[in-house]
Each structure stands twice: as structure tokens, then as C-alpha cells.
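Left out: one protein chain. Kept in place: all the others.
Right, chain A next:
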Amino acid sequence: MALQDYEKSMNYCIRCSHCKWIPFNKIKTKRFSANCPAISRYNFHSYSGGGRVAIAQSLFLGRSEMTDEIRETIYRCQLCGSCQVACHLIGEICEPLEIARELRIKCVEDGELLPEHMLMIDGMRKEDNPFGEPKARRGDWAEGLSLKNINTDKADVIFHAGCRFSYDADLRSIVRGAATLLLKAGVNVGIAGKEEACCGGRAFDVGYRGQMENYADDIISRIKAAGATKLVTPCADCYSAFMQFYPMIRKELDIEILHTTEYFARLIKEGKLKPRGGSSLRVTYHDPCHLGRLGEPYIPWNGTWKKVWGQLNIPDPPKQVRRGTGGVYEPPREILRSIPGIEFVEMERIREYSWCCGAGGGVREAYEDFSEWTALERIAEAKAVGADALVTTCGWCERNFKDALGKRNDDFKVYDITELLMGV
């Protein structure tokens, strides 16, 4: 796809501003009624989903040219997708999220790059991870766990740790805990260890489509060789790449893909996993964008719009309207409800219309202050419902929340759901 493929889509923004708020029927307070970090922080309409559509069309039609201000606008966005959820409650032709991503691909093609993103891509090219950490140490997290090596052994389940969990020492107990829980439940699980590579989702998000294509090919070949039936990942970013991005670029993984929370919930139901529980805790749950609305399976479409009933536009063949409704929402909640001692309360912005943690879309790398501001907004929401802790299921979210809190010496707790299952 390219910007010209969205020529029709760009004409159907109605400039209604629904893209700036959570669904109106869900608003409980004014304080937590916004859905989009970018427009909330920077205020110009150009920062909203609709504004990005206008920018894209303006560039496409040659009405304006790329400037520093427009490049900043394009990259100051987590691509969290909340604009598109809201937009698609109103219509289905305009696709603000896909257009915002295409703007970045155009930027990369035109050499309009951000140095911070180039550093990330450089790390991927050299070491297959966005941090530039040594590839040889990618599997260190699993030391001593007796997990199978899928490069040499067969396993039913491939456990894909992802870059963040593989290299972030603070999060190591989570990824080790997840693998341990699978082993305890009797799952025949293996890892690729140092041969595991990035999913490429972060590269795609900052406009480097080709980089992700390479990783997709790598993972597809590894899956074939392993003969596994399931690909399980604790990383919401990787999950979204597998479920959404790969089909978008027509790279299909011929295997059942599960986030750890989906698999844990299944194992709990089957009686193979028993939540241990710890001290009593009132927690709230943060839906990671990449597991929720961006975890919705993507169904490729290559059709046309036709007219019925006069001017009614319908897609032929039927086309998925992406509203995030097919994301992973219930399994994490089922797990939380099953853990002894845990009192679970919901925040105001949840599920399809969850507020972003701030880490996505290359924002954490390039605009640290914006990323942090976004995280603090979410933490304020968690505190507002009286939670003792914020629980999430994404290493990137957890890292961002912890960093934002750390800078303020705030000891508000952030957990991964795996830690609670392990009995924190």
C-alpha cells in the first residue's frame, strides 16, 4: 500500500472530531474523556486523526510540502489507533490510522527521517533488536529454565519473548515467570534463544516497511522448521505485529498465535494452571493498545466500493471495519478475577477505547517528554479509581509507566499480570 491507495479514504473524513474522544456513551467524567494523546498534548487540529488525514491529502495533492513542523506532527503520534476506533463508529471508508502510518512510510521514502529512529533501525540491522544489544545475548533470559531449543528440537509451542523482554533486566522475572508457568502447566514449549529476531513491528510503525518484511520472512521459516502448533508471546507489540501487520503486508503465519494472557486463561479454565495469589491488592488493568484494538486480526481486502440504494457505498467483497472489537480484552480480566486476594476495578477508558501508555509509534525513542506525559495521564486515571497498582500485559507499557513514575519518585506499583499469577 502507499498513500495513493488511500486516495478515496482521504476524501471521507467528515472533520467531526469524534477521533478526539472516547465513544460518547462511555464518557463518565470530563477528566478522562479524551482518547488521543497527540491532540490532547499539542492541540492543533493537525495532530488529530482527522487532521492527519488532511495533512496526507494536502501533501498528496501537492497543496503543501513537507516541513519540519509537519514532520514533527507526523511523528508525534503513538499510532495507538484510538482515533480509528472512534472514527469507525461513524463511518468506514476513512482510515486515519492507516493513513497516519502511510505518511511515515512516505517520510522514510523521501528521506525525512528522525535520528532517534535511525538509531533504532541501525540496531535492528546489526543486532536484530531496536536497542542494538548483542544478538548473542538474546536468549540469556532463559538461562537455567530447561526450555527446548526450537532450532534443534521439536516443540508444540514456540515461545517468542520479544526484544523488550529479552533485554530489559527489570522485566526478566516476568518473561522467566511466563515460561515457568507454561512448563508447570505441562506445555511442551521451546524458544529460539539467540536466534530469535525482532518481529519488526516497531520498524513498521516508524515507516520502515521493508525492515519488517525481512523479519516476517525469518519468523515464517522458523515456524515451518519447528513444526509447532502454537506461537505464544508475552509481548503485546509482537502479538500485534503477527496479528495485524503481517497480514497487512500479506505475510501470513500459518500457526495459532496467542498472547500469554490468552494461553494462561485457557490453561486456568482447563485446570492446568492454578493462580497462586499473594497479599490482597486492589488493581486496575491497562489494555495495551497492541493487545487490544491493535491486536484485532487484520483481514486483507482487495476490492472496490460499489453503489446500492442510490449513493450508499458498500465494499465488494465485504471488508472488515476495524474498530478493535476483535482485540484481546477478556482473558486478562478473567485471569485477574481468578487470582485470590486481587480486587479488580476498571478505569474509565478501557478495552477498544483504552488510553495509550505512550511508548508506541517511535514516540518513546524520539519524544521522551511526550511519551512520559502520556504515561502519567494513564497513571492518574489508575489512581483516580483508587487502585493500589496498575496491571498490564506488555513490556513496553510497563517500562514506560515505570520510567515515568521513577522520574517523579512515585512508588505507585506497576505489575505484569504474570507477576500476579506467580504470587507477588
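The rule is simple: contacts are C-beta pairs under 8 Å (C-beta built on N, C-alpha and C of every residue); 3 or more make two chains touch, one makes a residue touch a chain; residues count from 1.
Heads up, the rule we're going with is that contacts and distances are computed from a predicted model.
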| item | value |
| --- | --- |
| Listed names "FAD-binding oxidoreductase", "Branched-chain amino acid ABC transporter permease", "Nitrous oxide reductase maturation protein NosD" or "Alpha-ketoacid dehydrogenase subunit beta", with the criterion being the UniProt name of the chain not displayed | "FAD-binding oxidoreductase" |
| Touch criterion as defined above, residue of A:Y285, A:Y353 or A:F401 at the omitted chain | A:Y353 |
| Positions on chain A where the hidden chain makes contact | 8, 11-18, 20-21, 23-30, 33, 42-46, 50-51, 53-55, 57-59, 61, 63-67, 69-70, 73, 85-86, 89-93, 308-315, 318, 321, 323, 325, 352-353 |
